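One protein chain omitted, others in place.
Right, subunit A next:
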Amino acid sequence: MIRVTKGMLLAATVLASAGMAHAADVQLTIESWRNDDLAIWKEKLIPAFEAKNPGIKLVFSPTAPTEYNASLNAKLDAGSAGDIITCRPFDASLELFNKKQIADLTSLSGMGNFSPVAKAAWSTDDGSKTFCVPMASVIHGFIYNKDAFEKLGISVPKTNDEFYAALYKIKKDGTYIPLAMGTKDLWEAATMGYQNIGPNYWKGEEGRAALISGKQKLTDPEWVKPYEELAKWKPYLGDGFEAQTYSDSQNLFTLGRAAIYPAGSWEISLFNTQAQFKMGAFPPPVPKAGDTGYISDHPDIGVGLNAKSAHQEEAKKFLTWVASPEFADIYANALPGFFSLNSTPVKMSDPLAQEFVSWRASFKPTVRSTYQILSRGKPNLENETWVESANVINGTDTPKVAAEKLQKGLDSWYKPAK
């Protein structure tokens, strides 16, 4: 917190002095919701860019995450938004592009550094146009307490059977809560549960594409199976998990009271500062030994260009730099857990982050199934997935009923192109 405040003060002084001292320089303002990253921009990214591009000054001006979308939309409508726009994935940014508020970047040099899956989050549905440079993604998996595993003599589970055997052993021993997850905040169950283990069953991009094209339904076994697995987690969750919040789960794990934490990689930096034990990570266990593994490697942050910016050329220069391996290297190392989407692999100094990213070599990446196209209507599939995932674990709904509800909601507005 102090760091953030300090950074803000710094930014304010820099803003003031930049205006006076370098009146001739072009100043680019970056809109973002990542106020946690202020120090990183200030200390590492901005100096690195400005050193190479004299005449361009950068100002990083973040808003609170929950207010970002609303305030950005208002600023863009009023014409007062910054030159560089940090892009939310999928529909929120697509809407801005359709309103011609952010520019088409398909031909930006440096776009070739990204794979189509990485660009999917900021491309039109047909993939022909890209409007943001992919910056970072988050990977799902499980973080575990290495000390606990050693003490109980458990090896890292690779298959489902091994996973449940490990959970059973931890529960029987009784020192640790096997899984640190609650259903109170709903999204934990959906994001850390369903979207974490699901890709192994619906075969990642293959299943996601089939769902969008209407070839598969949420009631098909590929999509119900993850719910059946989630339902099996119930006995291994902590006492009163129904009222356990996200921060409760984080604390249970970092205090060393739980052995395994169904995670997103964004937890890494927090856990590194809080946990007093050694941590490791393993990818979602595959159903049977020898199966191809899939991981959710979900694009989370991109950067785009305000179509009304007065400094298009300078802004493009900056975006090209964001697309470069140099940026990827600084960014990914400064923020362990937010992985560069650049095709050039980045070597990371944080062992836990390195472990997460190493899965990219042998596992097939996919994005969260509900994010692209399928959450455009009402009822919103993502929100419904939150509710139903929690219901399945709580035992309010059976996996079959949950899947039927989701499909019925989707059917009510989504007509796949035939």
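The definition used in the following text is that contacts are C-beta pairs under 8 Å (C-beta built on N, C-alpha and C of every residue); 3 or more make two chains touch, one makes a residue touch a chain; residues count from 1.
Note that in this section contacts and distances are computed from a predicted model.
Asks: Would you kindly match the missing chain to its UniProt protein name, picking from "Sugar ABC transporter permease", "Succinate dehydrogenase / fumarate reductase iron-sulfur subunit", "Cytochrome c oxidase subunit 1" or "Multisubunit sodium/proton antiporter, MrpB subunit"?
Replies: According to UniProt, the chain not displayed is called "Sugar ABC transporter permease".
Asks: Quick one: say which of A:Ala210, A:Val387 or A:Leu406 touches the chain that got left out.
Replies: Counting the whole complex, the residue in contact with the absent chain is A:Val387.
Asks: For the chain not shown, which residue from A:Lys100, A:Lys215 or A:Lys378 touches it across the whole complex?
Replies: The one listed residue touching the chain not shown is A:Lys378.
Asks: Residues on subunit A that touch the omitted chain in the whole complex?
Replies: Within subunit A, the residues that touch the unshown chain are 70, 90-92, 95, 182-187, 238-245, 248, 252, 370-371, 375, 378-380, 382-383, 386-387, 390-391, 394, 396-397, 409, 412.
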